[in-house]
Structures are given as C-alpha cells and as structure tokens.
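On to chain A.
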Amino acid sequence: MTTEMICAGFGGQGVLTIGKFIAQSGMKEGKNVSWLPSYGPEMRGGTANVSTVVSDEPIASPIVSFPDILVALNQPSIDKFAPSVRKGGVVIMNTNMCPHGCPREDVDLVAAPMSDIALEIGSMMVLNMLAIGIVIGKTGLIKYETMEEDLNSFLKAKNPDLLEKNLAAIKRGIEIGQKHE
Partner candidate 1 sequence: MPKMTVDPYYCKGCGLCIAACPKKIIRFSENINEKGYHYAECYKQEECIACKMCYMTCPDVAIKVEK
Partner candidate 2 sequence: MEVIARRPETLTKTPFTYCPGCLHGVAHRLIAEAIEENGLINQMAGVAPVGCSVFAYKFFNFDMAEAAHGRAPAVATGMKRARPDMHVFTYQGDGDLAAIGTAEIVHAANRGEKLSVFFVNNAIYGMTGGQMAPTTLPDMKTTTSPYGRNVEDIGYPIRMCELLSTLVAPYYVERVSLLSPAEIIKAKKAVGKAIQYNRENRGFTFIEFVSTCPTNWGIDPVKSRDWARDNMLPFFKVGCFRDKGEENVQGVEK
Partner candidate 3 sequence: MAKILMKGNEAVAEAAIRSGCRLYFAYPITPQSELIEYMAKMMPKVGGTFLQAESEVAAINMVYGAAGAGKRVMTSSSSPGISLKQEGISYIAGAELPAVIVNVQRGGPGLGDIQPAQADYFQAVKGGGHGDYHLIVLAPNSVQEFADMASDAFDLADKYRNPVMILSDGMLGQMMEPVEFKPAKTQEEINTLGEQHTAWCICPNADGDAKHHHEINSLELDPSVLEKHVNHMYEKYAVVEKNEVRCETYNVSDDNEVLCVAWGSASRIVKSAINELKKEGKSVGLIRPITLWPYPYEAIVKAIGPKVRQVYVFELNTGQMLDDVKIAVEGRVPVKFWGKVGGIVFTPAEIQEKLEACF
C-alpha cells in the first residue's frame, strides 16, 4: 500500500516538520518513505508545502499529484491542493485560518480550530504536532509510539517542557482524528 500526503501552510507553521516526522516514523516502522519540500523564496514567508510518501513498495515518484491525505493549515493551502485530493481522501483543515472552508464534498474532512487548540495546549509551536496527531488518529499511517520514541530521543534532555507539550498535542490530535472516524 502507498499513502501520498501533502502538508501545506505558511512559512513558520512547521509544515515541513510534519512531513519529516511522518517520513521518519514510517522509515523506523520499516516502510519506504520520501519527503520532498517546496524550497526557495516560498519558504521565506510565503506558502510552504511538502510531499510525503509512505509505502510498502519502493517509491517511484516522490512528487504527489493526487494526495490521499492533505494537511492544510491555511486557506491558500486548501485553495491550491484540495481540488487534487483523491476521491474519498482525507483533508485535515485548520478552521482558524480557513474562513472559506473546503470546497470538496467527496472527501473525508477533519475540520478543527487547530490554532486555538495549539494555544490552549501552550504554544503555536505545537500546531504541527497536533496535525501529526490528527493524521495518526484518522489514518493510522504511523504509530504514536514511534513518534513518542523519536521526540524523546532528542527533546527529553534538551527541553522536557516542550516534549510534554508536543506529546500532549499529538494525543489531543489523535482524539480529534479518531472522533471523525
């Protein structure tokens, strides 16, 4: 099975990191993975997006044209990528920044005020972790345990407070994702 995902938002929301953690966890779970970012001026203040592929087979194209999963953290991301999501695919949308909503009826939409929830947990910095949690809860693409292990390995000693917040955000995301199942 092959899952193709696009994460998009504005620079600074940590969308590239969402893809990176998912690719890394996929790799640790024995899957083939690829991670292809948009780069250049887009990264500096404009919109940023990353294509991530997790697959049981060798990955041919790392470019995702028709994502199975779209994580859209702002309206321009919805406008740009929602039309190409596969029928029946998952769209995870941050309603705080998507005032016009998602135009697709034939997708599985998980809409949540993700910015508000992130602030509630303690920082906008955990917005991307919240998104990862929703992906896990909704699709089971990767395991929570792998993410926890990954975060532990580099945050436990360096910043235990941030680690706790990140894990809380992922767990909260999982709840949101599962509720929509």
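A few notes on this one:
Heads up, the rule we're going with is that a contact is a pair of C-beta atoms (placed from the backbone, for glycine too) under 8 Å apart; a residue touches a chain by one contact, two chains touch by 3 or more; residues count from 1.
Selection rule, in plain terms: all candidates are chains of the complex that A comes from, given by their letters.
These numbers come from a predicted model, not from an experiment.
Screening 1, 2 or 3 for touch with chain A: in this complex the touching candidate is 3.
By the touch rule above, chain A contacts candidate 3 in their complex via residues 20, 23-24, 27, 32-37, 39-40, 59-63, 65-66.
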